[in-house]
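Mind having a look at this structure? Questions to follow.
With one protein chain removed, the remaining protein chains of the complex are shown where they sit.
In this document, chain identifiers A, B and C correspond to the written order of the chains, with residue numbering beginning at 1 in each.
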Amino acid sequence: MDFSFTDEQQMLQDTTRRFVASRYSFDVRHAIAATAEGWSRDVWAQMADLGLLAINIREEDGGLDAGPVGTMLVAGALGEALSLEPFLASAVVATHVIGNLGSATQRAEWLPALGSGDLLAVLVTDEGDALHAAFEAREERGGWWLEGSLQGVYHAGVAGLLLVVARTGDGTGVFAVTPETPGVHVSSRGSVDGQRMADVVLDGVHIDVSARVGGEALGPVRDALDAGLAALCSDALGAMERILAATIAYTRSRVQFGTPIGSFQALQHRMAEMLIHMEQARSMSYLATAQCTNPDLPERREALCAAKALMGQAARYIGQQAVQLHGGMGMTDELDVSHAFKRLLAFELRYGTTDERLASYREHVVVA
Amino acid sequence: MDFSFTDEQQMLQDTTRRFVASRYSFDVRHAIAATAEGWSRDVWAQMADLGLLAINIREEDGGLDAGPVGTMLVAGALGEALSLEPFLASAVVATHVIGNLGSATQRAEWLPALGSGDLLAVLVTDEGDALHAAFEAREERGGWWLEGSLQGVYHAGVAGLLLVVARTGDGTGVFAVTPETPGVHVSSRGSVDGQRMADVVLDGVHIDVSARVGGEALGPVRDALDAGLAALCSDALGAMERILAATIAYTRSRVQFGTPIGSFQALQHRMAEMLIHMEQARSMSYLATAQCTNPDLPERREALCAAKALMGQAARYIGQQAVQLHGGMGMTDELDVSHAFKRLLAFELRYGTTDERLASYREHVVVA
Amino acid sequence: MDLDFSPDELAFRDEVRQFLATSLPAEIRDRMRRADESHVREDILAWQRLLHARGWGAPAWPADFGGTGWSKTQQYIFENECSLADAPMQLAFGVKMVAPVLMRYGSAEQQARFLPGIIEGKDWWCQGYSEPGSGSDLASLKMKAERDGDEYVLNGQKVWNTLGQFADWIFCLVRTDPTVKPQKGISFILVDMKSPGITVRPTRLLDGTFEVNEIWFDNVRVPAENLIGEENLGWTYAKFLLGHERTNIAGIGASKRGLQRLREVAARLARNGRNRLHDPVFATRVAQVEMELRALEITNLRVIFAEARNHAPGPEASMLKIRGTEILQRISELHVDLLGASALGLDADGDDEALQATRAYLNLRKLSIFGGSNEIQRNIIAHMILGL
Partner (left out) sequence: MDLDFSPDELAFRDEVRQFLATSLPAEIRDRMRRADESHVREDILAWQRLLHARGWGAPAWPADFGGTGWSKTQQYIFENECSLADAPMQLAFGVKMVAPVLMRYGSAEQQARFLPGIIEGKDWWCQGYSEPGSGSDLASLKMKAERDGDEYVLNGQKVWNTLGQFADWIFCLVRTDPTVKPQKGISFILVDMKSPGITVRPTRLLDGTFEVNEIWFDNVRVPAENLIGEENLGWTYAKFLLGHERTNIAGIGASKRGLQRLREVAARLARNGRNRLHDPVFATRVAQVEMELRALEITNLRVIFAEARNHAPGPEASMLKIRGTEILQRISELHVDLLGASALGLDADGDDEALQATRAYLNLRKLSIFGGSNEIQRNIIAHMILGL
């Protein structure tokens, strides 16, 4: 049992924190959110320069291979900054799939570009359920026909490479599709947390046989989604840290009836409860990170469901209380509190909702 | 819509309140609880003198016929006093069954004795489920054979008349059995709320054919249990009033860190929440009273389940917080708070637990 | 004791229902149903005119002033039926807030000048109470009004002004005497929103809508005849007003409508699979809210009954505010949880139930903050009811 981080991991965290502290202020983020694309290619390039986009690429593929713990620390710092960049979608999930499933040729073609930030890839599948394939792939005339549609795929609207998960008849495959391919329709819209997501429709899309990424993909897709879930948990923990710190600072400075409202005991106890929720959430974020690569799948699933469900509950409690304790200011778009609140709401709903994860957990541990 | 009480109802409430205020102090109750029987025949006689045992007897049978509202007000005052007497079992439920089901002869034989306190009768059935018959009745040789057993029947150990609900083959019957009848085994024990309850075993009990009370009994039994449930809700409301008043008084007088603990905002907000729970419980107690005679059975059942479930939740919250706010004193046997807390726990578990009632309500209103 | 409405009350309810079914314009009802606020001023004023034409423009006003003379129970029935029928809420700032103050403390001239515009749906009123730093602690407000001949000159800032961007008039609390203790130096004044020197800046809220404003007053000149009652007695009028703000504070009708819609959405989603209401865990959460709402409706009627006898809304209204807003917020959570990942979208076009659910969830956070935060309400209960 050891809760320390290695020097390398610590450095990765420090790097990310320094970067967002100097380059990703609330005002910068606000300006980025208001752009049409809703994220910053410039920031993305800087993240690449710092190596952050290569932490999920293995060393033999030219990456930093920082593993789940390194990813946790980077994602946590980005979550605290309420970052809008597609780190989780491209640098964690898509990078994972290509690294674990791709042929040597595919890895060599895509991984360096992913690490350098030149390529942005997104896995197109139901992030809440690895077993649910929204697309069908049919092999025909030396290629593949893809059909299907999926709503709300984070950052799919700006991806240079869509990694479509489809049922193949005898299993599950991942197919690399560029958005320019005829029959591909990607329409972006905003998510509640200010990030962009897209509805993806593949209407008789034909691709070359070589566009299939590796072979049977269910395992690698599930592994990538679990890595994504662990990173998302860490992102949410960062948002919790941000919002709790903001709430404490606000209640210390806001004066009513002649005293700071932070001196009112009922509010103090509420914040103490927020802290406990957050520390319990931190423990679960660690658990998700430790378990997301566990080869014992039922054990992994049980742990990840518990982590997501408990953190989802913590997100709701902490988010709602933070807004409440900010009073009217919490209702506005002007402070970070409402944006962190919305990021926490998105966390609750993504990668299997709190309700869904709690039901799965219940079936694993209670009825078993 | 009218939330006022008639003069007669108001008088009944005042009478009961004056009676318990002058004759049923906490010390008197404590002494009664310590006796072998656990209730006071003397108090019972005084209640009879005041007419309280006749309020569920119709006027044509010589009673006061105060109806559900009168019963609610009397039961509420007795609940506030944490009364140990078998008012609910004998003067509400058993009296109801005889009044509604009994032949003229049976009513004439038993009702005056019930009203005068000379006879104490208890309905022996599962108070949480009118449809569950714990006993079997077989007609044979000009009489009835009764078999079966039931645990935890309140006050059955001191009843002069057991009204046993049994399945008859073609329906449900109520059978009047005296405890002296061969084969009747009644063993008393204490309930968590300080009242006595008994396990009743009928082992080949033979009774005369005339001992059957009226005919098909399912309807009257259900009606009587619903009247009992409404009275029990009112009893619980009385206990809530007692425990909240005690908590407010305690926190006003108990000084810590130089100020009464009732001045701490976190505790004030807790007590405000207790009050809201109690007022919501009061509304549901009214609802139970208004609905317990509704001829529309699904509507009645829905209302009674909602009332019992919500009041059960209120009982738990108010009871637990009252003990907590009393600190160590709440843990002792010496103040009324722990006794009211235990009465509220018994309320949660009796007449269908909170869980059971909430599940029934859910099936009525949500899935329907 | 009788928990049911009387035959007369039931007949009244049917009359209201009938009126709503025939007189509420379909396009207004549909916009309300979709929470489409693109025509909010027109819709609310049009509905006010229709109500006025029916003689129901001001349910709570005395008949002398053109009110209905309805009992409190009738007013309750009316408001609930309006919610259930997706009618717009009447604009409280005029009908329910400034009007009672005018009727009680205004001069005959002021009454004649302002009340018709309110009941006839001509004037849009808004409220100038809160200031930066003076929210729950309202008496600490700072906006100055200095007498200059026949006028007052106003300087300062109001915040959390609801829907003032559409307003013709604003009633303001202003400080006319800074030398006495805070409650003693406040006056109550009516200001034409077209007056030079007023700047309104709508505040973008977390759900992307614009519902509240900051308003700056820069040497705004207001005729002294617009002062209500006496100078420096405004705190009395303000407290009187806050008492009247509390009718329908429990929002029973809105909660009932929310639960109806939850059922509708659940049934519609069920075309792709099972109805979420058949999941016992989710259904239990719904049942819990239904049950609490049923209790709260009775509690609300009890408070109305007591008020009708005592002629003064008491601190019991704080209970209704707390539980009522908690229930509305929990229903909005149920909507989001029912929709799951679909609730993530926030900038689809307005005709999408996921968008509405998410917006409502975000927007209704305000319920426990505005109108006296639920913490303040708990303080009131502790002090005024429990005597702590």
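Some points to look at:
The rule we apply is simple: contacts are C-beta pairs under 8 Å (C-beta built on N, C-alpha and C of every residue); 3 or more make two chains touch, one makes a residue touch a chain.
Everything numeric in this text was worked out from a predicted model, so none of it was measured.
When the full complex is examined, the chain removed from view is found to touch A, B, C. Residue-wise, the contact with the chain that is not shown comes from A:286, picked out of A:87, A:286, A:317 or A:351. Taking the complete complex into account, A:276 is the one of A:108, A:209 or A:276 that touches the chain left out. The omitted chain makes contact with subunit C at the following residues, 279-281, 284. Where subunit B meets the missing chain, the touching residues are 128, 151-152, 189-193, 197, 255-258, 264, 266-267, 316, 320, 323-324, 327-328, 330-334, 338-339, 341-342, 345-346, 349-350, 353-356, 359.
For subunit A, the residues touching the chain absent from view are 1-5, 9, 69, 248, 251-252, 262-263, 265, 268-269, 271-273, 275-276, 279-284, 286-287, 289-290, 306, 309-310, 358-359, 361-362, 365-367.
Here is the rule we go by: only the chains that are shown with their structure count from here on.
Chain geometry summary: the mean Cα position of subunit A and that of subunit B are 56 Å apart.
In this assembly, the C-alpha centroid of subunit A lies 39 Å from the C-alpha centroid of subunit C.
For the pair subunit B and subunit C, the distance between mean C-alpha positions equals 43 Å.
Residues of subunit B in contact with at least two other chains: 265, 268-269.
Multi-chain contact residues of subunit C, defined as those touching 2 or more other chains: 375, 378.
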